[in-house]
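Below is one structure. I have some questions about it.
Note that one protein chain is taken out, while the other chains of the complex remain in position.
The letters A, B and C name the chains in turn, as written, and every chain counts its residues from 1.
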Amino acid sequence: MKIARTGRCLLGALALGSVAGGVAVRAETVPPPLPIEPTGVIETLPATYPPSWFLVHDAAFFHMGDGKVYIIDTAAETLAQQVKGMVNVSMIGNIAQSARRNEIYATETFHSRGNRGDRMDVLTIFERQTLAPAGEVILPTGKRFMGMPQRYALLLMNDDRWLGVANFSPATSVTLIDLDSRKIIGEIPTPGCVLIYPAGKSGFSSLCADGRFLSTELAADGSVAKQTRTDVFFNSDTSPIFERPAVIGDTAYFPSIAGLVHPVNVGAGVAEVGEAWNLVPEAERAENWAPSGIGLIDRDDQGRFYIIMHPDARDGSYQGGGPEVWVYDAAAKKRVQRIKLQAWGLTLAVSRGPDPVLMVVNPTDMSLEMYDTRSGEFIKTISGFGQETPLMVHGSR
Amino acid sequence: MKIARTGRCLLGALALGSVAGGVAVRAETVPPPLPIEPTGVIETLPATYPPSWFLVHDAAFFHMGDGKVYIIDTAAETLAQQVKGMVNVSMIGNIAQSARRNEIYATETFHSRGNRGDRMDVLTIFERQTLAPAGEVILPTGKRFMGMPQRYALLLMNDDRWLGVANFSPATSVTLIDLDSRKIIGEIPTPGCVLIYPAGKSGFSSLCADGRFLSTELAADGSVAKQTRTDVFFNSDTSPIFERPAVIGDTAYFPSIAGLVHPVNVGAGVAEVGEAWNLVPEAERAENWAPSGIGLIDRDDQGRFYIIMHPDARDGSYQGGGPEVWVYDAAAKKRVQRIKLQAWGLTLAVSRGPDPVLMVVNPTDMSLEMYDTRSGEFIKTISGFGQETPLMVHGSR
Amino acid sequence: MNLLDKAFERQSRQLAQRSSRRGLLKTLGGLLVGAGTIPLLPVARATAADGPARPAEQGDPASCDYWRYCAIDGFLCSCCGGSENTCPPGTEMSPVTWIGTCRNPADGRNYVISYNDCCGKSSCGACLCQRDEGDRPPYRPDKTNDINWCLGTSSAAYHCSTAIVVGVAFEDK
Partner (left out) sequence: MNLLDKAFERQSRQLAQRSSRRGLLKTLGGLLVGAGTIPLLPVARATAADGPARPAEQGDPASCDYWRYCAIDGFLCSCCGGSENTCPPGTEMSPVTWIGTCRNPADGRNYVISYNDCCGKSSCGACLCQRDEGDRPPYRPDKTNDINWCLGTSSAAYHCSTAIVVGVAFEDK
């Protein structure tokens, strides 16, 4: 009987460790047993993640205190090969990656008793090789931006020496962190303006309710050198834009909810807004196509940006995603690809490097779908790795 | 345009508060508007929960740090009426209810950084009226029983003045808590024996690996008066029993994995094991019926116990649940009802009082099914209240 | 998650397909019209006592299409142990909220609705309801619903959302 045998095996194991060895020594023709394997071995990852790796952020909408960011190799064929690891990120945090430092940064919030008790807000610094916390910076309590995941709630600046953390309490500001000392340099108010977008080498811009940017230039010590408000370029009531741009080189492309795109020069200390152009070819405008989604836009390294589009746009449909991804040659202001999704897309991300792939979150089954960026063809679905509500995806950097 | 109007309404609301009032005064024939409603109102519950209320413990198998215990009124028809509230219970805790104190007790475990950092084990005391913590007792770290939910990992003793918390580290002991002072009285070693079952008015028994009970009698101050080991009554290798009894009056009915039931007198300070009898009528034994499940057994106030049964029992099938619930008249040692479930049952619970209802967790869709205990008829399904892995259910006490 | 429960699955699809944000709404207006300033409207409250009878409310407060929810996004407290205007036991109501404007079919009036959230416990998980109208990105705090507005509360944990009548809206027809 199996049960009894198992019981005896416990003693057997100790006895036979040596007996088995003895057998192998006596009879060379008998294949030796499997070697005893070491315990306590923990896997590690390369410091630089290959372009095919993505960070899939499951904010755990039904258990927000237990969010998860899965590291997925989209080039691998089997689930076992695809899943490289996971880090917990608590309370719909946001993440950023530094290729220079081989670190992943995450804003997290904890309470002393799970969902109750004393609150603590933390910037956790994960090592990419170990996916373990290498350090943390305690943030001012109750300020850090907490909402649907953003690509620009955290910003690396000054050759990755500084990290800016966008605050929203709802008073808006930026907490500037020195990543060398892992200490807070200071907090910079951005009244009426939110989030944090690149502006030159070591500055940032914020997007304002009155339809302009507030650009903040910083001195070498991280203090504010100058804050400048640009001219109004949109009306947040009648011609609102998405707060989610694709940044290609020195240009950030901000789509509007109606379907225009505003190119913004972010190469200088002060944002320079260029002339908007229409994402929708004239012939198709009757179908009322418009951008929609959460992580709805991303770019590749060949100067193209990718955006989720839906037809029959109406008030309130701008965050629901859509059935197609449209690809644009940003410089040529021209749509170069129109990708029909298997079902629906809520969020997308594009890999870096010469052969980019497109990953799209299919909200109907919470799976990830992989598409060829050249042919637009569907390649495969990646799912079952534990994701429940993967609301944001980041290509590895 | 809706958007613009909304904007203006913000001012409108303030202006019109008085205007609306004015209108109502001038024109008595115009129906007055809805009254302005107070904010900040929090619901409360009765101190004594009706018999139709159950506590559904979702251990959140995929987010164990964010377990939830839902308070569900099974007598209500709509979901809105069924859900009375929820408390979080972190890290597969266990709960107990005191009718005398109107409190719910839960063992919880927290870490200073969610799933990492300093560990703290706590007994949280929730008020039944407010479902808010009324207090807590810090437990010795890393000891409290943490596993699939049990009904006898916590035990109220001495007219609910004491609460015993079963420990498993894997060293086994019981932490005795004074609920008046909410302080720990002491820790009582139970070497080789686990969990905590009633034994007289203010003692407890533990179940031992060698097939007997260890009964602990306590002095008035909570110190150990005497520990007694009963005779061996089962063999944990060849004739194992479930650690999950149904306690009717002074008798605890412990089912065996093979399908016997061992009546144990728990009315005295030392457990007295009675003669086992077979749950399976002779004519049906060829079908190899046996008990199976997690919360597989419970009792009503009419002297009956209810147990999940499955046919074709094999090694390893004793925790998988089954397709039927069998009901027994404990005193008569007779099966009085055989309830065929809609699909499958993993866990069950029976309500107290003169008209008990049977609630069964259907693991194929994680719903709760309600059955008439007299006719055995299926009444309705309760689901969609947020449950994901409801592994244990408790009738309110 | 209740894997096979159709209603739940539908809710999850909505969560995914229809903007998906955390489910808390508020405006700077809320700072004016929120809990703290209800006493500013004594007259309207007074008239509630006399005059012709009010038409009965229409609709089910546990249904996403209930009139008050025109701009709500989150778990309906009506399905969590609270109601359309009260929080479930043991939670804490957020002091400030986003304000929506919804038309009451019973009297044809537009009302200002304050979507106070209930905080301090994790997601209720029932009756997820998404009705984006007039929503804007976070650069418009007075209109954004992408933020976890359990900010003014002792806990950041979001549980469910209410929809409280705080006034009659200005009719601009």
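The criterion applied here is as follows: a contact is a pair of C-beta atoms (placed from the backbone, for glycine too) under 8 Å apart; a residue touches a chain by one contact, two chains touch by 3 or more.
This one's a predicted model, so the numbers in the text were calculated from it and none came from an experiment.
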item: Of B:Val174, B:Leu346, B:Leu368 or B:Ile382, the residue in touch with the unshown chain; value: B:Leu346
item: Which of B:Val69, B:Ile92 or B:Leu368 contacts the chain that the document leaves out; value: B:Ile92
item: Given A:Leu45, A:Ala99, A:Met120 or A:Ile379, the one touching the chain that is not displayed; value: A:Leu45
item: Residues of chain B in contact with the chain not shown; value: 61-65, 91-92, 109, 111, 114-117, 119, 142, 145-148, 168-170, 172, 193-195, 207-209, 236, 240-244, 294, 315-321, 344, 346, 361, 363-364, 366, 388-389, 391
item: Residues of chain A in contact with the chain not shown; value: 2-3, 5-22, 24-25, 28-45, 66, 68, 71, 78-80, 83-88, 126, 129-132, 364-367, 383-388
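One rule holds for everything that comes next: only the chains that are shown with their structure count from here on.
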item: Distance-maximising chain from chain A - centres being C-alpha averages; value: B
item: Chain B and chain C: spacing of chain centres that average the CA atoms, whole Å; value: 33
item: Length of the line joining the C-alpha centres of chain A and chain C, rounded to whole Å; value: 30
item: Shared-contact residues (touching 2 or more other chains) in chain C; value: 1, 28, 121-123, 125, 133-134, 142-143
item: Multi-partner residues of chain B (each touching 2 or more other chains); value: 2-3, 7, 66, 88, 386, 388
